[in-house]
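In this view, the complex is presented without one of its protein chains, the others remaining in place.
We call the chains A and B, going by the order they appear; numbering starts again at 1 in every chain.
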Amino acid sequence: MEACYKISRALQSVRKLKPLVHHITNYVTANDCANITLAIGASPVMAADICEVRDMVSHANSLVINLGTLDSRTVESMIEAGKRANELNIPVILDPVGAGATPYRTKIAREIIDTIEVAVVRGNLSEIKALYGIDIQTKGVDSSENLSGDEDVPSYLKVFAMDFANQFHTVVSITGKMDIITDGKRLYIVKNGHEMLSRITGTGCMCTSLIGSYLGAETNSIDGALAGVATMGIAGEIGYNRLDKDEGTGSLKVKILDVIYHLSVKDILKWGKIYEV
Amino acid sequence: MEACYKISRALQSVRKLKPLVHHITNYVTANDCANITLAIGASPVMAADICEVRDMVSHANSLVINLGTLDSRTVESMIEAGKRANELNIPVILDPVGAGATPYRTKIAREIIDTIEVAVVRGNLSEIKALYGIDIQTKGVDSSENLSGDEDVPSYLKVFAMDFANQFHTVVSITGKMDIITDGKRLYIVKNGHEMLSRITGTGCMCTSLIGSYLGAETNSIDGALAGVATMGIAGEIGYNRLDKDEGTGSLKVKILDVIYHLSVKDILKWGKIYEV
Partner (left out) sequence: MEACYKISRALQSVRKLKPLVHHITNYVTANDCANITLAIGASPVMAADICEVRDMVSHANSLVINLGTLDSRTVESMIEAGKRANELNIPVILDPVGAGATPYRTKIAREIIDTIEVAVVRGNLSEIKALYGIDIQTKGVDSSENLSGDEDVPSYLKVFAMDFANQFHTVVSITGKMDIITDGKRLYIVKNGHEMLSRITGTGCMCTSLIGSYLGAETNSIDGALAGVATMGIAGEIGYNRLDKDEGTGSLKVKILDVIYHLSVKDILKWGKIYEV
């Protein structure tokens, strides 16, 4: 309940401050990321050319770096924008899409987290493990080794997440069937969402953009990461509950944007399944 | 009313001629731009490689240049395609997305308008001011300094718009809460649309693609710019009026495409709020 109130305050803050969220991101889900950023009440800008990223990030309230369709030219822009953001104390959120899927992705994701101070990393378990250095095999970018167990998050995963956060001095959000958010000290579990979300591309990227929106609105890293993950899960769950029997993933994506546009404190309090452990 | 009849004729012309609209555009809203171009009855093609833009634009009926996710390689293609379009008397429509947000964007937008004969420029007020040379600070690409006043467009803005049009020998469409379209002599105000449109990414880009569709169908620059702006506004307004209470920006985008697909002369005459001043 305490956590739900925090998220509600963070939501009000986004709507009041309308932060500008600079994205250096992929072309597959960029449109969805822009739309979810607008739906929550923030303002997105996508710009990736080396000639302008330092200038663009200077106006921004947060920077989202998403590795979805990584290419060599953009990596340089990511690093430059990230450094400038660090100089200006603008929070950086990293989505290491597909880390572990190829050595190149793992290397670049590591290079970014080693070079830039990252406020929040959000990924699925495979990506986070790859970034940590555990040898895994990611199958695509939309799949993940899911958190096992319907009952609870196994304690080795909690330990792993906290260790990751401590080692990289960051907040980490591991999203899947259940979500873990930790800064190495506090640890939250979010049990919202629905498995159908894994059948829509970019729900992870959209979650990262929501985290960027919260952090851009002066919410601290752990609360902003929690708010982003919970918002995505709650919207997915409300959206799912509004589906007619013939509706599937096409309609669910539309409804998620609708729900977030109208999201209220009441919704968060009613639907939020958030546990501090 | 006279203006509504003009727009209606332009619409019928698009559906009859099915113009090919060559886009050199951004990856955030390209899908929406292609779909709105198809919905109105035109045919989009997106191609940006320097190896083919001169050939591609030669078959086209209009060329849309959109700076949304500008990168250095594409700028060269924009210039080459624009020059070829000029040689062939194919109208060029410029969307200077984010001009003013970074010096790079402002510079490129200026370079294009200084090098290419542009039939129509469409942007929000901040972008148009930046292009004119007024020092402003754009906040993102989806936001804008909005036209102030619910009552009417202030006269300094009308003067500014006409001056812009005269100086750059172009038609300019400044879109926002109200829209101004002028060729430096005639000036139209469009009061359609709804503020929720500003919470969907790419409504500006889509408007520009509609202008491209009209100009590709042998409508002159001022009438085509007016038709594009009015079509977007009317579709947004009809779409908004069809929203259920739970529906938000996700559904609105879908409905805008639906409305434009079915748009009739009757809709334009019923909904159009267009004033020549």
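Just so it is clear, a residue touches a chain if its C-beta (ideal position, glycine included) is under 8 Å from a C-beta of that chain, and two chains touch if they have at least 3 such contacts.
The structure presented is a predicted model; accordingly, all values stated were derived computationally and were not measured.
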Full-complex contact with the absent chain, from A:S13, A:N26 or A:S221: A:N26
Chain not shown: contacting residue from B:K6, B:R199 or B:K253: B:K253
Of A:S72, A:N89 or A:S155, the one touching the omitted chain in the full complex: A:S72
Contact partner of the left-out chain, one of A:C4, A:A161, A:L226 or A:V254: A:V254
Among B:V45, B:M196, B:L243 or B:V265, residue touching the chain not depicted: B:V45
Interface with the undisplayed chain - residues on chain B: 18, 20, 27, 30-31, 34-35, 38-39, 43-52, 55-56, 59, 73, 242, 253-262
Chain not shown, touching residues in chain A: 26-29, 31-32, 68-72, 98, 101-105, 137, 139-143, 199-202, 246-251, 253-254
